[in-house]
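With one protein chain withheld, the remaining protein chains of the complex are depicted in position.
So, chain A:
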Amino acid sequence: MNDALDVAVRLLLVFAAFLVLPLVVGQTEHKVMAHMQGRLGPMYAGGFHGWAQLVADGVKFAQKEDVVPKDADRRVFQLAPAVALLPYLLVLVAIPVGPGDGAVGALVDAGIFFVLAVMGVGVLGSLMAGWASANKFSLLGGLRTAAQLLAYELPMLLAAASVAMAAGTVSLTGVLDAFAWWWVPWQIVGALVFFVAGLAELQRPPFDMPVADSEIIFGAYTEYTGLRFALFLLAEYAGIVVLCGLTTVLFLGGWHGPWGADGLGWLWTLLKTAVLAFVVIWLRVSYPRLREDQLQKLAWTTLVPLALAQIALTGIVKVAIS
C-alpha cells in the first residue's frame, strides 16, 4: 500500500513538472524573445506582464475545430501528436533531480539507453504526422525530419557514450554519483555536441528546416489544428525541458553545486536546466535557419568527428587515471 502511494506521488510530481515546466519555458521564450528584439511581448493576458498568455492560447486551441483531411490516414494522423508528446513524459520520469534514490521518478538502471531510445521515439511523431497528412508539404517536412534524425542521433549517442565511459555506468544516478567538478572541462566538447544535436533533434531554430514556415508552411504539422496542433507545440517545449535536464545531468553535474548539495540539490538541477533553456531561446533569436545541406554538413563533418574525438579523449584520460 505504502509502495503504491509512493509511486503514485512520484508520478504525480513528474506529471505536474511535465505540465508546468514546458509552459514556463514557453512563457520565458515569449518574453525573452520579445526583449531581445526590442519588443515587450504579451502584456495583457492575466494582468501582470501577460503571465497567462499561454493559458489563453490553450483555451483558444481547445475551442478550435479538430480537422482531419479527407485523404489522410485517419488513425495515424490522430495518433501522431500523442506519439510526439508522451516520450518526453517517459524521459522526465527517469531524470534525477536531487541526490539519492528518492529524487527521481523511477530508477532505471540503463538510464542513458532508456532516455536516448525514448527520445528517439518522439521524433517518430513528426514522421507519422508527415506521412499520414496526405499533403506534400507535410511529407517534405517529414522527410526532412527523418534526415535530421538520422544525422543527429549519431553524434548525440556518441556524446552520451563518452559520459557513460567516464562514469563507468549507464545509470543516470550513477553518472551523477561519479561526477566531479573537473568533468565539466573534460567533457565540454561532448556537452556541446550533445546540446547542439539535441537542439537539432527537437527541430528548434536554427535547426528548424523540417518546419521551415517560409518554405513548407509548417512541415509535418501543416494539416493539424486545435488541440492536436497544441500538443505538437507542447512536445517541442517539453523536449526543451528534457534536453536541458539531460544535458544538466550528463555534463553539468545535475544536483552538484559549488556549496554542496544539502537539501538544495534539486534547486541546482532546476537552475542549470533553466540557464540551458535560456540558451536554447537565445540561440533561436540570434541565428537564422540553416539550409538543409548545411544541416547535414554540420552533423557529419563537424559533430560526429568532435564526438569521436571526445570519446578518444575520455578513453585516454580514463586509462591514465585508473
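The definition used in the following text is that a contact is a pair of C-beta atoms (placed from the backbone, for glycine too) under 8 Å apart; a residue touches a chain by one contact, two chains touch by 3 or more; residues count from 1.
Keep this in mind: contacts and distances are computed from a predicted model.
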item	value
From "FeS cluster assembly protein SufB", "NADH-quinone oxidoreductase subunit I", "Menaquinol-cytochrome c reductase cytochrome b/c subunit" or "Sugar ABC transporter permease YjfF", the hidden chain's UniProt protein name	"NADH-quinone oxidoreductase subunit I"
Which residue of A:G38, A:P185 or A:P258 touches the chain not shown here	A:G38
Touch residues of chain A, complete complex, unshown partner	32, 34-40, 43, 282-283, 285-287
